[in-house]
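Yeah, one chain of the complex is gone here, protein chain that is, but the others are all in their spots.
Chains: A and B, in written order; residue numbering restarts at 1 for each.
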Amino acid sequence: MHSSNAALAEQFDDLQQQHEASSLGMWIFLATEIMFFGGLFTAYILFRNFYLPAFEAGSRLLDVRIGAFNTAVLLCSSLTMALAVRAAQLGKKGALITFLLLTLLLGLTFVGVKLAFEWRHDYLEGFAPGVNWTFNGPDSRHLELFFCFYFFLTGIHALHMVIGVGILTVLIIMAGRGRYSPERYNPVEVSGLYWHFVDIVWIFLFPLLYLIGGRY
Amino acid sequence: MRTATVEPGIESRVHYLNASYGIKSWLLTTDHKRIALLYLASITFFFFIGGAAAVLMRLNLITPQGALLEPATYNQLFSMHGIIMVFFFLIPSIPAVLGNFLVPMMIGARDLAFPRLNLLSWYIFMVGGLFTLYAVIAGGVDTGWTFYTPLSTTYANTNVISAALGVFIAGFSSILTGLNFVVTIHKMRAPGLKWFRLPLFLWAIYATSIIQILGTPVLAITLTLVALERVFHVGVFDPAVGGDPILFQHLFWFYSHPAVYIMILPSMGVISELVTAFSKKRIFGYSFIAFSSVAIAVISFLVWGHHMFVAGQSIYAGIVFSVLSFMVAIPSAVKVFNWTATLYKGSISYQAPMLYALGFIGLFTMGGLTGLFLATLAIDAHVHGTYFVVGHFHYIMVGGAVMGYLGGIHYWWPKISGRMYPDGWARLSAAIIFIGFNLTFFPQYMLGYLGMPRRYAVYAPEFQVLNVMSSAGASILGVGYLIPLVYMVWSMRYGPVAGPNPWGAKGLEWQTPSPPPTENFEETPIVTEEAYAYGTEETQVA
Partner (left out) sequence: MSGHVVSKKLYFLVFAALIAFTGLTTGVAFVNLGKWNTVVALAIAVSKASLVVLFFMHLRWSSGLMRMVLVAAFVWFAILVALTLSDEFTRQWTPVPSSWEAQILTNRPAAIPESNRNAGRGS
C-alpha cells in the first residue's frame, strides 16, 4: 500500500499521511518546549510576586527601546518565515531561498543586538549575577534574582534562536539543491512552526522582563 | 537437555535479524525491531550496574554499624542506584524495548512514524548513560536521585553536574520516544483498527507517552537551574538570598511523580495482554481499562505534593494533594478488578509469563495500598523518610514494573527471537524472584513502621534481624534475575524454533512469522474483529 514517490518515506502509505505525521510531531515537540519554558516561568511568577519592588527596579534598568526593536525584528522574521513556507507550498524556489535568508539575517540581528548591546552592557555595568555583580544598594539580593531570571530566560531563548539559525542554514542549503516542492515541503513548514514558537516566547518575555513597571 | 535441530526453513527465510549483517547494520539501523534490541542490551547492562550498587548497600546493612562502607560511599551508592535504576532502566524499559518492538506491529504498520528519530533516541540515551557513568567513575554523586537543594546546589562536593547532565540528556531520549509513539498511534493504524480495537498495551503506551512528553521537559529545566546555580553561585533555590529550596522540590516532583507512572503504566499494559492471553478469554471491561490508563496519566500530574508533606509545604496544599492522591488510586484499582474478573472462569495456563502477571497483581496491589497509607497526611508524618517508603516503591517498581517487564519479555520472546525459552527454568526463576522479592522488601515495611530511616548507612541495633532478612532476600532475588539472563541467551541459539503464534493469542503481532520480516507484514493487514476476540473462532497454535 506504499505508493511510489521519491518524496515519500518508506514507512508511510501516502504523502498526506507523511505530511500530517510530521506536523503533528512538531506540534508535540512544541508542547514539550512550552513545558520546558513553563518551569522557568513558574519560578519567575513566584519571585516576581514575592519581590515586586526589586523586579520593577531591575526591569527599569533594561533598555526598553532595544527590547522593542528586537521584538519588531523577531515579528518581522516570523513574517518572512511564513512567506518562505508559502513560497515552498507554491514551488517558488527563488522566493523560498530569499525569505529563508531574510529570516536568518533577522534572527542573527536579534542575537547580535542582544549579545553586543544588552548583555555586554549589563556585564560592564556590574549587573551580571555570578560573573560580575557589583551592585550594593538596597534589596540587592532580590535585584540579583531578577537579573538571574533575565539572563536565564533570554539566554535559553537565545540558545533556541541559535538552533533555529542552524536549522535555517540547513533549509537554505537543501532548498538550493531543489529538495523542496509542493509535494514535499514539510521540513520547511515544521521549521517554520519551531521559529514561530521561539518568536512567541519572546512575545511574552518582552513585557514580563522589560515592561514590569513603574516607567512613569 | 535436548538440543533443537535447526529447521532448514528458518534459516533460509529472511527476517529482521538476518536481513543484514555486521555492526554497521545494527548501529545505523532504522528498523524499530533492531532498535528495540539495542535498547534491550543497554538497559540490561544498566540494570546490573544499578543492581551491583544495591548488592553493596544490602551487604553494608547486614550490620548496624555498617562496617562495609563509609557513610559517604554509602550515600553515593544509594544515589547511583536510584539514578541508574530510575532513569536508565525503569523509565526506558518497557517503552523502549517492548514498545519499540511492538507498537508498529500491533497497529499493522511497517515502522514507527519517525524511524531515524528513533535511532537518535537510542544514541541520546547512550550519551546520557555515558555522562552518568563518568559521574560514577569520577567519584559518584551523593545527593540521592532526587538532587534536593540546597545540598545539590550549595553544599555537595560530588559530581552533581555530570550526573544531572546525564539525566538531562537521557530525558530527551524519553521525550522523543514518547513523541514517536503518539504520532504513530494517531496516524498509522491499519484499516479497520479503530481506537477501541487497539490492544490495551497500546493504550498504556499512549498514556505513558503523554506523561513523557508533558513531564520530562520540566525535569530538564529544573536540572538546568541546579547546574546554573552551582556554576554561577546564584540563588534561585537558596534561602539566604531570597530563593526557595521547596521550589526545587515542586519543579522536581512535578516530573518525578508522573515519572513513576511512566514506569508502571506500560507494565500494566503488559499485564492486560498476559492475563487475557493466558486465560484464553476476552479481557473484562476493555473500555474501563483503556480509560483508566488515560485517567492515570492525567491525574498523576496533580499529586506531586505528597512527596513534600513534611518538607515545609503549606498544610492547605497538603490537604489538596492528599485528596488528589487518593483519587489517583482509583483507576489503578479499576484495572486490578478487571484483571481479576478476566481470570474468573478463564482457561488458565501457568506458563512463566502468567506467573509474572499473577505475581504483579498481588504485589502491585500491596504496593498500591501502602501508597494510600503514605497519601494520608497523619501517617506520612511518621513514615516519611523511613523504610516504609522504600518498601512501598519497591513493591510497585520491582514487584510491579519489573515483573511486568519480565513477563512481557518472556511472552514476546518467541516473536522477537524466533525461539522458545525453556519454560521450566523460566517458571523456576519466576518463583525464585517472587520469594526473594518478598523476603527483601516485606521486612522493609516493618522496619519503616518501627522507625528506621532511609538513606542511612548505619542503624539502631534493634533493627538488625529484619535487615539481615532483607539482605538475605536480596541475594535470592539476585540469583533469580541472573538465571533468565543465562537461559534467554542460550535459547537464542538452542531453543526450539517457534512458529508465528505459539501461545494461540489474538493480536496483529501474532499474524506474522517469528521472527518477523523487516517490513513486519507482507501486506498491510485489515482489522475486522474486536480486540481479544477469543472464543469467536479457533485460533491456530502454530
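Note that in this section a contact is a pair of C-beta atoms (placed from the backbone, for glycine too) under 8 Å apart; a residue touches a chain by one contact, two chains touch by 3 or more.
Since the structure is predicted, the reported quantities are computational estimates derived from the model, not experimental observations.
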Chain not shown, its touching partners among those shown: A, B
Touch with the omitted chain, as defined above, among B:Leu17, B:Leu214, B:Ala357 or B:Ala505: B:Leu214
I'm checking contacts with the chain that's been left out. Which of A:Leu115, A:Ile173 or A:Ile203 qualifies? A:Ile203
Where the unshown chain meets subunit B, residue by residue: 154-162, 186, 214, 218, 230, 233, 240, 244, 246-247, 250-251, 254, 301-302, 304-305, 308, 312-317, 320-321
Since one chain has been left out of the picture, which residues of subunit A touch it in the full complex? 15-16, 19-20, 23-24, 27-28, 30-31, 34-35, 38-39, 41-42, 45-46, 49, 64, 68, 71-72, 75-76, 78-79, 81-83, 86, 89-90, 182-183, 185, 189, 192-193, 196-197, 199-200, 203-204, 206-208, 210-213, 215-216
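Operating definition for what follows: only the chains that are shown with their structure count from here on.
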CA centroid of subunit A to CA centroid of subunit B, Å: 35
Touching residues (chain side subunit A, partner subunit B) in the complex: 1-2, 10-13, 17, 20-21, 24-25, 28-29, 31-33, 35-40, 42-43, 46-47, 50-51, 129-131, 141-142, 144-145, 148, 152, 156
Subunit A-facing residues of subunit B, complex: 109-115, 175, 179-180, 182-184, 186-188, 213-218, 220-222, 224-225, 228, 231-236, 241-244, 247, 250-251, 254, 523-524
